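I'd like to ask some things about the structure below.
A single protein chain has been omitted; all remaining protein chains appear in their positions.
Lettered A, B, C and D in written order, each chain numbered from 1.
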Amino acid sequence: MLSPWLEHLVYSFAAIIAIVSAILVVTRRNPIYSALFLIVVFGAVSVIFMLLDAPFLGFMQLLVYAGAIMVLYLFVIMLINPREGDLPDEGGSVEKAFAAGVSLLLFSLLAFAISHSAEIERLSVAGGIPAMVEVPISHGGIAAFGLELFHNHLLVFELTSVLILVGIIGAVHLAMRRKSTQLTPEEAAEGSVTADV
Amino acid sequence: MELTISRAEILAILPAAILFLTGLMQLFVDLGKSSSDTRSEKTHLAMIGITGILLGFSALFIQGIGASAGVLYAGAMTDDLFGRMGAGVIMAAALFCTLMAGGYLASSGNNKAEFHSLVCFSAGAMVLLCQATNLVSIFVAIETLSLAVYVLAGYFKNHQSGSEGAFKYFVLGAFSSGFLLLGMAFIYGLSGGALALTDIASSNAQSDPLFAVGILMILIGFAFKIGAVPFHSWVPDVYQAAPALSVGWMAVAVKAASFFALCRFLLFVDGGQILTQILSAIAIVTMLLGNLAALNQQSLKRMMAYSGIAHSGYLLIPLVLATAGGGASVGASIPFYMFAYAATTLAAFGVISAISVATDRDDVNDLNGLARNRPLLAIGLTIALISLAGIPLTAGFIGKLMIFRDAVQGGYLLLALVGIIGSLISIYYYLRPVVAMWFKEPKDSFELIPASWGVQFSVVVCGFATIALGLFPGWLVDLSKQSVRAILG
Amino acid sequence: MFSLASILYLSALLFAVGTYGVLARRNILVVLMSLELMLNAVNIALVAFGRVHALDAASGEHGAQIFTLMVLAVAAAEAAIGLSLLLVIWRRWESIDLRKLCRLNG
Amino acid sequence: MDSNLLWIPLLPFLGFLINGLLGRKLGHKTVSTVACSLPIISFFISYAAWSRLVYGEDALHWDGFPWIWLEGVLEVPFALHFDGLSAVMCLVVTGVGSLIHLYSIGYMKGDPGYHRYFAYLNLFTTFMLLLVLGDNLLLMFIGWEGVGLCSYLLIGFWYEDDANCTAGKKAFIVNRIGDFAFLIGMFLCLQHFGSLDMSVLTEATIIDRVSAETLTFPWGVAGVVTTIAVLLFIGATGKSAQIPLYVWLPDAMAGPTPVSALIHAATMVTSGVYMCCRLMPLFEASSAAMGLIAAIGACTALLAALIAFSQNDIKKVLAYSTVSQLGYMFFAIGMGAFSAAFFHVVTHAFFKALLFLGSGSVIHAMHHEQDMRKMGGLKKQLPFTHFTFLIGTLAIAGVPPLAGFFSKDEILFSGYQQGFLDGDGSAQIFWFISFLTAGMTAFYMIRCMSMTFWGQSRVDEGLENKVHEPGGWIGFALFVLAIASALGGFLNVPEFLGGHTTLGHFTQLHQTPILTAEQSDALHAAEWQSMFLSLLIAGSGLVMGIYCYGKGRDFRESLTSSAAGQAFGRWSSRKFYVDEFYERFIVRPFETLSHLLFILFDRILIDGICVNGLALLTRGIGEVVRKMQTGLIPGYLLTFGCGALVLLYILLNFLREGGAQ
Partner (left out) sequence: MIPEIQSFNLPVLSLVVLTPLLCSLLLCFADRNNKALIRQIALMGSFLTLLFSLLMVGNFDSSIGTMQLEEQHNWIESLGISYHLGVDGISVLLVLLTCFTMPFVLLSTWSSITDRVKEFHIAILLLQTGMVGAFVALDLILFYLFYEAMLIPMYLIIGIWGGKERIYAALKFFIFTMVGSLFMFLAILYLYHHTGTFDLPVLLERLRTTNPLDSGQQFWLFLAFTISFAIKVPLFPLHTWLPDAHVQAPTAGSVVLAGVLLKMGTYGILRFAIPLFPEAAFDLQSTMCWLSIIGIVFGACMALVQNDIKKLIAYSSVSHLGFVVLACFIPNLESLTGAILQMVNHGLSTGMLFLMIGIIYERRHTRELADYGGICKVVPLFSIFFLIAVLSSIGLPGLNGFVGEFLLLYGVFNSVPLWGFLASSGVVLGALYMLNMVKKFLFGPIVHEQNRSISDLNTRELIYLIPFVVMMVWLGLYPAPFIKLVQPTLTLYVEMLQN
């Protein structure tokens, strides 16, 4: 158990890293870099999870995201292996500025809402410092987590399996190359689609 | 504490489960020859699908149609009439899609089990969505069905614009689910860590701004799914590019499931009058834009897409009333309208699929002389369009009647007026295919449009259902009212 | 000890950054990553809320965390679908430029 | 209650049905037999009915059946009434009518439309009798419009010629204008008398009540009775060819000559006069209306006579003389001498029919040549026709003791009386006008005679020897009518000539004033004076005519060649440009206006701008909305994001304000 100020320090550190690398993710031209920085973000996030007494989730975060998803990404990047030329030229500063404006506004509105929320106020300083209630040591541990999962959220858990299955089927169907090369009628009619307009 | 599942819980998920199993079976059965003969009709898939769906459908009645099982799976889902209605719509849609799929896919050389099973899987997810009463289950159900539908939209993967449409759908979908999720997070946080709708409804933080934001975000998420303006951009492109049947499936099932879920959600949470205003604004814009943009479309599917947007607009009216405190009675039009919409839309897309197979296109002019060529299809499509236009003696009219009546009763004359104007505009574009079918002569190449037995059967049944619901809607109307009342228990 | 509000601000900020990525970038890959970013941002908020309500949550102690787990699963599945769609696009269009996909319009 | 009355109009109608439906199958013989026998039968029926009147019964009545029958609100029965007036009219119509039917057998021989012709003729008789017998204005109106229809059909009988159809159309429409006024008149009657029955409309007490009421127009106040009378009279001007609606009658001569004789001389055109006589009390109740009627009558008489001077078409001359004679009748009515007017109706029916039939036989003989300049000296070839025509001429000119003399004398006297005995200034003028007209009548009739029958022949050689006296029915009809117009006058010999004004009394139009001895002496003296004057004017007219068209040719030349003469000739021969006036200032503007309205208003404004314009606008908006769908994913995402932002902003803004409050 870390001491509060250390916790705070670590948290701030992780947060800053998360934000900075997130910004880097969305600004790097080369997807590889973006991917790498995204991994950093995930790492930072998992640290924050840890700090929030969700160790199991933290591990899952690392496993699933950094371990599975990002590998998938990198794999795809390698597969299509876009050269410099293939990389799409990014939009001009205007639309970047516009996008930035939109996202900034979004943030500020959310922030506004958060800052004006009495509930958040209450929760943040509930019972004075420390704001966060003490939790049993088992909290966030795999045992408690699992028990609750299979009792309260059994249905969702089962449903997730379907979700994954659908994901697999879809991925297989889409990614698999067709042997038969004949085009479907709709493919043959490519021209008409735009002609409709 | 050991794991216990009550009978009610099993019965509750039975329909969905059966659908999932059906999907799996279709996969396994087809496993061997999936890649080989993609041009055969593969009736066995249809058979499995139909039996499965019918089984699932009958499973709805085990508890007794009106029964309400209360909270199941720790509040993850419930099993009430409302859910059953939704499940009914979805399964009916699934049934007809399965019926039509074989011939359609075969003739386009793409008949693989994936399509069938994905329909079943998404159907299962939708059924659960209609029954879901807890944020997590709602979210996961939505995502499951979305993923399935993304794939269905891009099913013809070698079809260039098909893949484009699918990808547009995917990106925007993911974006919207981001918002949906954020909203859920906020609501969870502000309602004192409640996930179940009942708990949320009973929580005391409903006046909090962040809570309202949360509801708004969730609304946006749903608005995307139902294609409400300004979150509609994906609809026309996806509809136009996707295989006709996938579109039919999307147009009916996705919309139905989303509306059922949204209705349930809105009846539980109280967003205050501002939410009502926002909703009505969305409704108005959606009705107008949908109808106006549909006016000059040449592609049937695209036209149907915009008309679908417009219909979402109409369907938002009861939700507006519901949030305005109209209570259960006003939402009643949603289940009925959904049934009506399902019947008409399926009939329409059945015909469109036949056309697009035959002519490689879905241009309005490709319908020329259909009345001579295939009177059955022509009549079916005509009935469907008339019903969509809300002309009497069809289900569509009764639906509009209920909606506008509620609007007037609730004092929302403006909404009703806009709706009327919208349906006035809509008449123009709904009539264009009719003109093509009946008034124009077929092109010199007078070959008979190949329509599989499945398509013909479905079109006839749906058309008949449309008329029947237009003439004797009473029972369904009562059922709808009862079902919405059942939500609040 | 850091407060709930600060974490929410953080997640809001990350969410905004993700949004920026989605809106501004043309590279499909990056857009997909930005989407993941948004989901993560929300996860943080969720977990934080869960932490706050750990004892009084109506949906049980770990409701939020389980939700987050589900989100992870969803993210994974989404990534799978998204990437395979990306492959399809790449095959048909020889490009990963978002703006090239504009044949459908009107 | 006497349902036999129904047969009087019904029989000709049967004739119409038979000939109309089966005419083509039946031969000419059967057609003509049917067509002529039925009117003759109804002539005898009316004769029988008439005799019943003579032996005491004051009127026969058939209650008929409910027609336009709103229980207790508006009850118009289909009932017939047969009193003295209608009796005489019936006899005239059926009598003269039958004669003309017979005449037509000869005249229309070999015409392709033989059966059609007779069918129309019978139909006309039916409607005319309905008009005469109708017990209420509305029933009369059936006949009124029905005869109009028949004249329309018969004028356009030879429809291959465009002019004929135009003439027919003109007749109908001009009549319609009159009928429009008639209709309004009936409305007023209904409104104020509460009924259209003749008995009610002529009931003195009711008239007194109504004449107290007034109507306010934008231009002032008028008595109800006056308005009604004027409106009905306008209707009459249409039917009876008075100013300003007389223009159709001359054109109506396009029809077969017997038709002109029957419809446009003897019967239909006098129905206006008949109507006025029928409603005598009503008209008498309004002096203003009477004045108007007198003025119109006199003016019409003069104008028509002036035009008649220079017409070369024999039928046109007769037509205008008809107009002028009708003018006389209305003049008489205006002067309150209804009996005189009706008397003139009868006599005029005789001699004008005679004249027309005579001209008809001339035309027939001349193989449908109507231009008098191509005639002359026909006396030799057509002695009999000439003789009868002469009788007619003298009769109309008012030579004693022929029919015209008595009637015209009475009319002139009525004017004389009101003008000089009662000292009414305007009456004096009108009397003078009609007095002159009498002379003119004599003059132009003589002109017509001489141009046709006397002097040397101008007939072109081809015809010269072909011309021969038409015999058979034509002759018979001429003969009978000649007798009638010779002796017809004795129906109504005034007291001072030792008569009893039989007709006047029988028709109850003439009420003998109760006078002291010296008053009656003065009256008789006046009557002698007036008679003397009229004889004088008629004689001078005759002499002038005979002189101008006999010896004094050069005198005539000098007259016509003089500037005034030429000017008069031009105006008179062009009918004082009345038709042109109507054409240019009423008909043509109306049509152009309609065209303009159609193009500008209907097509362009309403249909173009309002209807299709709106549709286009909507589609335009649709197009714009459609174009907003660019197809660019970033665009979609931005729409999404901005939409979300806006909604979020609205929400928070609202909440903030809500929080502020």
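Here is the rule we go by: contacts are C-beta pairs under 8 Å (C-beta built on N, C-alpha and C of every residue); 3 or more make two chains touch, one makes a residue touch a chain.
Note that this is a predicted model, so its numbers are computed, not measured.
Q: For the chain omitted from this view, which of the shown chains does it touch?
A: So, spelled out: the chain left out of view touches B, D.
Q: Just one of D:Glu57, D:Glu464, D:Asp521 or D:Glu591 touches the chain that is missing; which is it?
A: Touching the chain that is not displayed is residue D:Glu591.
Q: Need a quick check: the contact residues on chain D for the chain that isn't drawn.
A: Residues of chain D in contact with the hidden chain: 20, 24, 65-71, 73-74, 78, 116, 138, 141-142, 144-146, 149, 152, 156, 159-162, 165-166, 169, 172-173, 176-177, 179-180, 183-184, 186-187, 190-191, 590-591, 593-595, 597-598, 601-602, 606-607, 610-611, 615.
Q: By the contact criterion defined above, which parts of chain B meet the unshown chain? Give residue numbers in ascending order.
A: So the residues of chain B touching the missing chain come out as 371, 386, 391-393, 397-398, 401-402, 404-405, 408-409, 413, 416-417, 420, 423-424, 427-428, 431, 435, 438-439, 472-474, 477-478, 481.
The criterion applied here is as follows: only the chains that are shown with their structure count from here on.
Q: State the pair with the higher C-beta contact count; candidates are C-D and A-B.
A: A-B is joined by more C-beta pairs in contact.
Q: Round to the nearest whole Å and give the separation of the Cα centres of chain A and chain B.
A: Spacing between the chain centres: roughly 29 Å.
Q: Please work out the Cα centroid separation of chain A and chain D, and write it as a whole number of Å.
A: 102
Q: How many angstrom lie between the CA centroids of chain B and chain C, rounded to a whole number?
A: Using C-alpha averages as centres, the distance is 26 Å.
Q: So which stretches of chain D touch two or more other chains?
A: Residues 626, 629, 631, 633-634, 637-638, 641-642, 644, 648, 652, 655, 659 of chain D each touch two or more of the other chains.
Q: Residues touching two or more other chains, restricted to chain C: which are they?
A: 15, 18-19, 22-23, 26, 32, 48, 50, 52, 59-60, 63, 66, 70, 73-74, 77-78, 81, 85-86, 88, 98-99, 101, 103-106
Q: Mind pulling up the chain A residues that touch chain B in the complex?
A: Interface residues on chain A, with respect to chain B: 110, 113-114, 116-120, 123, 147, 150-156, 159-160, 162-163, 165-167, 169-170, 172-174, 178-180, 182-190, 192-194, 196-197.
Q: Using the touch definition up top, name the residues of chain B that touch chain A in the complex.
A: My answer: residues 1, 3, 5, 13, 20, 27, 35, 38, 72-74, 76-77, 107-110, 112, 114, 117-118, 121-122, 124-125, 128, 134, 136-137, 140-141, 143-144, 147-148, 150-151, 154-162, 189-190, 205, 208-211, 213, 240-241, 243, 297-299, 302, 356-357, 360-361, 363.
Q: Considering the complex alone, what residue numbers of chain A touch chain C?
A: By the definition above, chain A touches chain C via 4, 7-8, 11-12, 15, 18-19, 22-23, 25-26, 28-29, 31, 34-35, 38, 41-42, 45, 48-49, 52-54, 56-57, 60-61, 64-65, 68-69, 72-73, 76-77, 79-80, 82, 86-91, 95-96, 98-100, 102-104, 106-107, 110-111, 114-115, 120-121, 123-125, 129-133, 135, 139-140, 144-145, 148-149, 151-153, 156, 160, 163-164, 166-168, 170-171, 174-175, 193-194, 196-197.
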